[in-house]
Structure formats: C-alpha cells, structure tokens
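Every protein chain except one is present and positioned as in the full complex.
When the chains are written out, they are named A and B in that same order, and each has its own residue count from 1.
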Amino acid sequence: MSAPLLEVRELTVHRGRTPVLDIPSLRVGQGEVLALIGPNGAGKSTLLLTLAALLKPTAGTLMFHGEVLDSEAKRQAFRRRVTMVFQDPLLFDTTVRENIASGLRLHGVAAEERQQRVEATAAQFGIAGLLDRSARHLSGGEAQRTALARAFALRPELLLLDEPFSALDPPTRGGLLEDLGRILADTGTSALLATHDQAEASRLANRLAVMRGGRILQAGALQQVMNHPEDPFVAAFVGMETLLQCTVSAAVEGVLTLALAGHELIAVGEANVGDPILVGIRPEHVTLSLQTDKTSSARNQLPGTVTKVIPWGPFHRVELDCGFDLSTWVTPQSLAELALAPGRPVVAAFKATAVHVVRKGPQGG
Amino acid sequence: MTRSACLRLGLALVTALCPALLAAAPPAQKVVILATTTSTQDSGLLDELVPAFEKETGYMVKTIAVGSGQAIAMGKRGEADVLLVHSPDAEKALMTDGAGVNRRLVMHNDFILVGPAADPAGLAKLGAVACFQRIAATGSLFLSRGDNSGTHAQELKLWKAAGITLEGKTWYQQTGQGMGQTLAIAAEKKAYTLADRGTYLALKKKLGLPILHEGDPALRNVYHVIEVNSTRFPKVNAAGGRAFADFMVSKAVQTRIKDFGIALYGSPLFFADAGLPE
Partner (left out) sequence: MDLIWEGLRKALELLVGLDPEVLGITLLSLKVSGLATLISVVLGLGLAVAVALNEFPGKRLVIALMNTGMGLPPVVVGLFVTILLWRNGPLGFLGILYTPAAIILAQAVIATPIIAGLGLAALQHLPPELRLQILSLGATRRQLVWLLLREARLPLLAAVMAGFGGVISEVGASIMVGGNLKGSTRVLTTATVMESSRGNFEVAFALSFILLVLAFSVNALLTHLQQSRRPR
C-alpha cells in the first residue's frame, strides 16, 4: 500500500511553555479534501502552518509521500509542492496577472509556460477579465479568487486553506465555494480546509476533523462525523443541537427504545438494556405538524409547546418544550400555516434514524 | 520597475560616484595640514597665499580654519603640521609644552572696538581699558565671540585689565560664532564688539558699525607661524610645515601681505612684521 500524501505523527507545538497543539496522528490521502472545524483558538491555523512547514513543531514528524521532512532543504522543496492560502488574500502590490505569476516566478517557470498557466488559472477562477487590474482595487471576493489562482497556478499536490472565505459576504462566499469545489474535483487536488463553519466544510470536504484545545476530537468521513459525533462538543459543533441523556429500556434487533422524562424515543443502534445513553437530534431532521400523523414514517411523534420563535436567516428557529428541549428549523410558509408562536401546541416528528447515538454511558464522563 | 532595471540604476550610481572616493588620498608627505584661525580665511588672505605656495612647492595644503583655541589644540596633539595663529599666551604655553617649535612672527593686524553710531556708552576719546570699564558701567550690550578664538582671548584680557567680572552680566552676551557673524549680529542688535580689522574692513559696507576705538598698543593682533614638533609626533610632515613657515616669512610673501586688501578696501588689512623684534 502506498504512503499517504501527508502524514504527521506525535506532533506537538508549544507557544512558550503552553502546549497549543497535540496531534498524535493525522493523515491526508491523495485526492482527499479534509475539513478541520472547530472554534477560534482550537489550533486549526497552527496545525495548517505546521503542515505547510512554515512553523517548526516542538516535536513530531511530518512526512510527505512517506518521506520524513527532516532538513531545511527538504522542507523548502516540500513548500514548492504544497501551498497555503490565508484568510487575508495577502496579494502583492502589483497587477492581478503578476500576482498569479508570482509563485511561478519563484519556482523559475519559463515565461511562456508561466503566461499560459496564469491565463488558464485565471479563467478557471473567473478572473480572466481582471488580469491587468491592480490588486489594490479588487473586491474581497476578487482578491480571494486571485489568491487562490496564485496558489493553483503552482499545481500544488496539496492545498492548505486557512478560512479563506470567512471575510467574504454570503453571496460572494457561496459563488466562490461552488467554484472552488468544482476546481478541486476537476483537478483532483488534495486539500485541507480550516473553517469554523460546518456548512462550508460539508460543501467542500469528504472528510472531517473536529478540533478543540489543540486536539483532534474526532476525524472521519464527512457523513460519519456529521451524523455520529462521538462527543457532545463535536455533536454541538456539527450542528446536532439537541442532546438528550436517556436510558435504554428495550433493544430489539438494532432498534432501541429510550426512556426520557416520561417519554419514549425510538432510535437505531446497539446498546444494552438499562444502560445510560446520550443521543443527539439535528434540528433539520425534526418536522412540525398540528396533530399526530399515523401514516408518517416518523416513528417518533411527540406533543409539545412552542417556547420561542427566532428569525434565523431564510428560516426560523423554533424551540419546543416536549418535556425536554428540542429545536428545529421551519420555513416562513410553515411558520404562517401552523401559526407558530410561543404557547402553541404542536407535534414534533422525527425518524428513528434521526436519533444519533453520541455516546454510551453517563453524560459529562 | 523590474529587478534588472533597479540593478542597472544602482550600478550606474556606483560608477558615477566612485571617483569621489578614488580621488581622495594624495601621498601623505605631499600634504601639509595648516591649522589656522577663521580670520585669516575669512579675510581672503589665505585664498591668495595658499595657491601660490602650492604652485611654488608642489605641496598640497589642507587649511583647517577654526578658532585659535582649536588650532592650537590640534598642534598640541600633532594633528596639524603648521599653525598660523594669533593667541600669544596660548602660543607661549604650546612652546613651553614642547609641542611647537620655531615660532616666528609673521604679521599683525589690530583689533578695533566697534559699536552703534549713536555710541550710547560714550566711548570716544577713551583708552582701550577705559572703554571696557565704561561699557560695563553703563551696562551697554556687548557681544563676545565666546569661541576661544584669538579675538576672544584678547577681549578677555581687556576685561581682566579693566577689572570687570563677567559672570551673570546680562549686557554681556556670547555668540559662539566667527567674526563675520558676530559683527553681523552686533550690527543687528546695535551692540559693541571687539573685531579684527581685516574682517571688519571686508564687511564694513554692510554693517553700519563705526570704529569707536583703535590704535591702542593693547589692541594689536599678532600672528605667528609655529611648526609642530615632529620629534614628538612622528606623523607630522616636518619638511612641509617648515616649507610653509619659511614661505610665510619670505620677503616676497611679506610684500604681498603688506599690499593685501589695498585694492579692495583702500587700506591694507595686515602689517608685515617678519624679522622685526616682538
């Protein structure tokens, strides 16, 4: 089996005496797009800088194609094959064309090929019309496209993206995310994306790692981590807003009956009867109606009362009291049709598969 | 601008500027360092004599025109080859010290007391020392060069003879500058000052400060050449210093000194004294 593209082992970084990063192991495979998500200060940027060989770790090994980067010469050579894009576009004070060409110049690419690559990359990112503009006079989105084009023009084997979209407004961000996703797929470029936005992560990545306090709490395939967080923090961070501590009252052929505050929930999973268990429910998996629907495939139908309605972008976030707290998203139409307002009695419905087992055992252990 | 254009610009600059450095150092034994007072330079006398000396002997003279105090200090450290100065007491100390050799009289001009035409202190017809006493008594503004020059030394000597202490006197101010500037300031502030005649004559037209006292033997400003002792300071150019000193007391040069300034100011600036008794 061939070595992964990039691999780190026993990586630690200290700032002064304080440890800021502790990664026992991380791998990025060929063609993989790995999103690192976590709150500010989780160590995402530090990890990316270390992986880009821009920051010397306190201890640990960095391997590229299985070869240990143990000398400055190797690290320098590595930096010619792996490129990082920062949150700030950090463009040079010259034209867009010269900016995209700058990395190629540093690599000593001949003029003819350089020009060809600059134009091709600019076209990919939709900035061919801006080539002769000054980088000073670009909008935020155009500047970040230029920064990405500058990196892509080098045809890096691995691209490290440190929150490159977080300073952009939502429509600009959406357009760029779409283009970047397409280009990553078209070119088969492997990438590592640091973000604190799970939506960004789910649009670009096929793997996900959740970080907190300089550690990776959970890493795995995108859907796996999104739907089966192993930890309350991960669950909250991937958008699993409702977490419920229950007890297993029955387990029959992979179907669990869970007891909770006088209610019963049906979930899918394996557990022993009598065990405490922590489950999570994503708000988008919960639907609301005015009465119980016997024909629905949703095995869980719980009466409750609306406690809060909060406008939330194009949706409304509705919080319920079903004997325990539950939250969900509704469209403005549903809000009107169901006349949702605090005090309104409703029925919350969700499938057994929407109840994700986060952790077996008592909470807070 | 591209990198190569920058490099070309830099190279052009270097090639243009290098001659300034290369032209820097003629052989040491050909250089004579003359430490002298600003008055000899400011009067224009050296502009006439130094080129003649260089032409005659092939030496190159570096004329460092400073106050007499600094000129004598340079001699004392062996940083000059020959001195042309007018500060007799300091000169004698230098000779006693042994740093200078072969002190010879060259010329004199004289100091004059100048001041505002209205003469508020009423100095006319007084002797030199009496003038200074009178200035102090009336508290009239007096400007001193205060720069340890020969003129400054002469002035202090006169105050001492007049029995005046200067500390804390508001009417006594020091400019710390050369003769020309001190005269200009005196004219501007309508103050009295002691000046050497040469500088005064050169600037007379522009000043409007009449001579209020002249001719007292106490006001003579005597110039000597002193060679710096090359036994004590081996780096001193003894031959060059000697050549310049000889040149200054030579008959031909003495004649030029005697005539210097007549054409321009109508009267001579210096009196040639070489060979006369002190």
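Rule of thumb we're sticking to: a residue touches a chain if its C-beta (ideal position, glycine included) is under 8 Å from a C-beta of that chain, and two chains touch if they have at least 3 such contacts.
Keep in mind the model is a prediction, meaning the values are calculated, not measured.
Of the candidate positions B:177, B:230 or B:250, contact with the hidden chain is made by B:177. For the chain missing from the display, the contacting residue among B:78, B:146 or B:176 is B:78, taking the whole complex into account. Of A:76, A:223, A:292 or A:305, it is A:76 that touches the chain left out of the display. Although one chain is hidden here, its contacts on chain B can still be listed: residues 1, 3, 10, 13-14, 16-21, 23-25, 28, 33, 38, 41-42, 44, 47, 62-65, 77-79, 177-181, 183-184, 199, 202-203, 206, 233, 235. Where chain A meets the missing chain, the touching residues are 49, 52, 54, 76, 79-80, 82-84, 86, 88, 90, 92-95, 102-103, 106-107, 133-136, 150-151, 154, 160.
Rule of thumb we're sticking to: only the chains that are shown with their structure count from here on.
The centroid of the Cα atoms in chain A and the matching centroid in chain B are 85 Å apart.
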